[in-house]
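Every protein chain of the complex appears in place save one, which is left out.
For subunit A:
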Amino acid sequence: MFIVDTDVHNYWSSAEVLLPYLEPYWRDFLVRGEKPGPTGSFPHGHRPWLHPEGFSRHDIKPQTEEDNYLIMKEKHLDLYDIDVAILTADEPLEASTLANYHYANALVSAYNDYMIDWWLPKDKRFKGSIIVSPTDPHGAAAEIRRLGGHKDIVQVLASHGSQRPYGDPFYHPIFEACAEVGLPFAIHFGGQGGVNHNAVASGPTAYYWETHALLSQPAMTHVVSMISNGVFEKYPELYFIVIECGVSWVPSLMWRLDANFKALRKETPWLKMLPSEYCRRNVRFSTQPLEQPQNVKHLWETLEHMDGQNTLLFASDYPHWDFDAPTNLHIPPAWREKVMGLNALDVYKRIEAPAASARVA
């Protein structure tokens, strides 16, 4: 089966891999400047929830930078016969937490160059994401235009933690650039510290597991905001991809949005369709972490209400603690081929369709 894994984290052992890709001024920042941990840690404002067991699977133990690839190859890409792995970085997403947006821009640019230089040539299965820091939308747009033409770059990616809902016109320069270069805009769970202080509604929770269970909260806000602010009228071809924010909340939110819109459409006269129709047309959701009810049929019925057969994209989140293996993803068997790989072809235009695939239009 053709498998596109839309969330594969390409770890580093030390953020100092970025040094050759930083301008001298910013290199001094990374070498001599304050860091949130020892040498090799990535500058960011850390979230107030500390994972009590660490993020990574305990069977992944890289000793060298090269191991980060070799272990991924052995324990993931080869083991599950993954056809395409979309690299979603890891710590670089946290640049969005820094108040100094110039530094954030420098760090993500260095990461993007490092990823293109070090990771993409290693394996023909790799596709890259341009990481941007949303704190400076014009800087982010410049980065998208700088690298957006690369044949193996398939999306623009930012953290789901942000200072404002992503539909806010403040962020539209990012979407304008995405539309210009023909790339989707994706958000991934993260960036919940520093300047992004409102990652949990009603204020900070105490425990890591409760916070992780609420990872859908900012995603809900972003999806609603993108729709209501008319992003998908302005950029009708733009795909908005929501990665690692759960999925089963989508139908109930759309039911509520459609009902409210029918009553109060006049607030947003630029919208020409129901909110759920924009969601269906322009928004895609990665499966991981797929909810796990006692009776899987309850999940499947919920997913039907969001046309999950066509709107879900498989993601493993390798190598994190809440990883979903491709062989153990509880989705309806009839959807499997589409969710595991074919749906991704609709969204990621630069991924080549498998030769044997008889894609039905």
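Brief remarks follow.
Quick note on the criterion: contacts are C-beta pairs under 8 Å (C-beta built on N, C-alpha and C of every residue); 3 or more make two chains touch, one makes a residue touch a chain; residues count from 1.
Following the convention adopted for this analysis, contacts and distances are computed from a predicted model.
Set against the options "Phenylalanine--tRNA ligase beta subunit", "PTS sugar transporter subunit IIB", "Rieske (2Fe-2S) protein" or "[Fe-S]-binding protein", the UniProt name belonging to the omitted chain is "Rieske (2Fe-2S) protein". Of the candidate positions A:Y11, A:W49, A:Y235 or A:F323, contact with the hidden chain is made by A:F323. Residue A:R57 is the one among A:R57, A:K73, A:H102 or A:R164 that touches the chain not shown. Where subunit A meets the omitted chain, the residues involved are 53, 57-59, 321-325, 327-328.
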